[in-house]
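Mind looking over this structure? Questions follow.
A single protein chain has been omitted from the complex, and every remaining protein chain is retained in its original position.
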Amino acid sequence: MSEAVIKTDKLTKRFGDFVATNAISFEVQKGEVFGFLGANGAGKTTAMRMLCGLSIPSSGTATIAGFDVYGQTEKIKKSIGYMSQKFSLYEDLTVMENIRFFGGIYGLTGQQLKNKGNELITKLGLQKEVKKIVGSLPLGWKQKLSFSVAVLHNPKIVFLDEPTGGVDPVTRRQFWDLIYESVENGVTIFITTHYMDEAEYCNRISIMVDGKIEALDTPHNLKEKYKVTSMDDVFYQLARGAKRGE
Amino acid sequence: MKQFITFIKKEFAHVLRDRKTLLILFGMPVVQILIFGFALTNEVQNARIIVMDHSNDAATKQIVAKIGASQYFDVEKTVIKGKQMEAAFKKGKIKLAVIFPANFNTDLLHQNHAQVQVIADASDPNTATTLTNYISTILQDYLSDINQVANVPYRITPQIRMMYNPQLKGAPNFVPGVMALVLMLVCVMMTAVSIVKEKETGTMEILLVSPFKPLLVIVSKAIPYLLLSLINVASILALSVFVLDLPVKGSILLLFAESTLFIITCLTLGIFISVKTNSQQVAMLISLMGMLLPTILFSGFMFPIENMPIPLQVFSNVIPAKWFYIIVKTIMIKGLGFSAIWKESLILSGITLFLLIVSLKSFKIRLT
Partner (left out) sequence: MRTIKFLLQKEFRQIFRNKSILAMVIFMPVVQLLILPLAANYEVKNINISVIDNDHSSCSQKLISKVTASGYFTLTGYNYSFKQAFQLIEKDEADLVLEIPQGFERNLVRENEQQLFIAVNAINGTKANLGGAYLASIIRDYNSDIRLDLIEAGRFNRQPTATIVSSNWFNPLLNYKLFMVPGILAILVTMIGGFLTALNIVKEKEVGTIEQINVTPIKKHHFILGKLIPFWILGNVVFTLGLLVAWLIYGIVPLGSVLLLYGFISVYLLAVLGFGLLVSTFCDTQQQAMFIMFFFMMVFILMGGLFTSIDSMPEWAKVFTMFNPVSYLIEVMRMIMLKGSGMKDILKQLGTIALFAIVLNSWAILNYKKTS
């Protein structure tokens, strides 16, 4: 029986009168690939920030890897990895320097850093680029590097915020290979994306509309429920009534 | 043409949305005028000094009274030893010491000559000289008072007429200076940064690929700042007239026309900087740090240019603010017309043209 590494109960975030995230409740099991979908402005990013310990909820509860989002944000941060839309590597540092920095921040020692760093570089095939400035790398490599850096410290959960924007299908496929590899190592993946084909890669997905979770199930079940053949259509059915757009 | 307007509208939206920057854009000239108008002055007042009177006779008592009555000095009468005096200076507590020797009055009357010792803290040479001069004047006043009794022949009296600024107020000097400073800094920096930002974020390429001439794109960036700067000119003039009591003697229209010319010069300078740099940080550092102190110094309103070493005087000719400062003074304070400033206007136009050509050249090179 898998444990729930993410548990939320009526998690809410208000900004003044505006309720960005409206009492969402769900669980994510260990080793799952959980897709967190929604239209622009639906409240995905706000929710994710609460789960990462970046933002304190207005009400409701949530635990990440067993730690409470209100009082134990530091412990949460030690147990998770994060990759944002902007990739957030230092563009003016080299590949190796970025690896060393983020690894070191998470507490990897000199020897560990060396080993893991080399491992990562070999796996990604970046041997020739080790000393290159990240800013000069093509987008696809930056992405893969970002992800690898995010899992460097063996986190329990990795949060991915629209990680595959702007790259070709081959690279996206390779990226998902990396994701599955981590899953095999016991990592839980929490991913938001706009690509509906990627939604199919997930174990379960939730769809947020106007701050609430309107659907939560496996892709297969959702397609059956709404009597459509693609996730695109599922999404369209749910999201077109949305009042909030970006 | 319609597309040009669209661009301008977009640029305005950018500018107006940034409330914090806008606040400073408009607030800065106001604050500067207030500071210069009410806080800064070259006069020395309430300087703390000590007086040591070893004679304590009729003459010294009168002189000391005169010193104490003057607004320039805050007198502490003490008798302290030499070492203590040095310590007092080092602590920064006093700026000047006046020491009357014993038998001052006797020397004055019987030997027709007496001396007063003055020690000044010359780490600030200006204040030291000024304060020493004040003491000297007070002394001379005293002497001429006692000499009134004797009828002195062959008196030559100078009649001095102060032109343009009879009350010797600071405003006529610095208001044109503040105008030049604010316009230059705002226009140069804002334009440079705004253009470089688009380069950095990559949106510049989108604009360049569009069917609009790159020149139009750049000009459209400068236009909002042109208008904002004109508003600043208006507010500076309004403050000057209503708060500082300094009217515009000459033609306001001409003043605005020349201001527009200067603004365009500065905007072009901003464009030039933006063409040469690729990061916002560098653009900002050049515009601000590279230009703040030099503009203050070489425009001529803080320190007279004639006092500088020749190479610096020559260099000052390159600073557009110097010419604009002269232009504003001539129109606003002296009340003269275009015939008095055609030369300076020509120079400004020349600088603008030069910057424009160089920028365009560099820009084209980048693109090909």
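Order of writing sets the labels: A and B. Residues in every chain begin at 1.
One rule holds for everything that comes next: contacts are C-beta pairs under 8 Å (C-beta built on N, C-alpha and C of every residue); 3 or more make two chains touch, one makes a residue touch a chain.
Since we're looking at a predicted model, the values are computed, not measured.
Contacts of the undrawn chain with the visible chains, over the full complex, involve A, B. Among B:242, B:303 or B:354, the one in contact with the hidden chain is B:303. Touch with the chain that is not drawn comes from one residue among B:115, B:203 or B:317, which is B:115. Checked against the hidden chain, the listed residues B:16, B:102, B:231 or B:285 yield one contact partner: B:285.
Residues of chain A that touch the chain left out of the display are 52-56, 73-74, 77-78, 80, 82, 84-93, 97, 100-102, 104-107, 133, 159.
Residues of chain B in touch with the missing chain: 18, 20-21, 24-25, 27-28, 31-32, 35-36, 38-48, 86, 89-92, 95, 108-109, 112-129, 132-133, 135-136, 139, 142-143, 146-147, 150, 152-166, 168-170, 172-173, 185, 189, 193-194, 197, 277, 279-282, 284-286, 288-290, 292-294, 297-298, 302-304, 306-309, 312, 326, 329-330, 333-334, 336, 340.
The rule is simple: only the chains that are shown with their structure count from here on.
For the pair chain A and chain B, the distance between C-alpha centroids works out to 56 Å.
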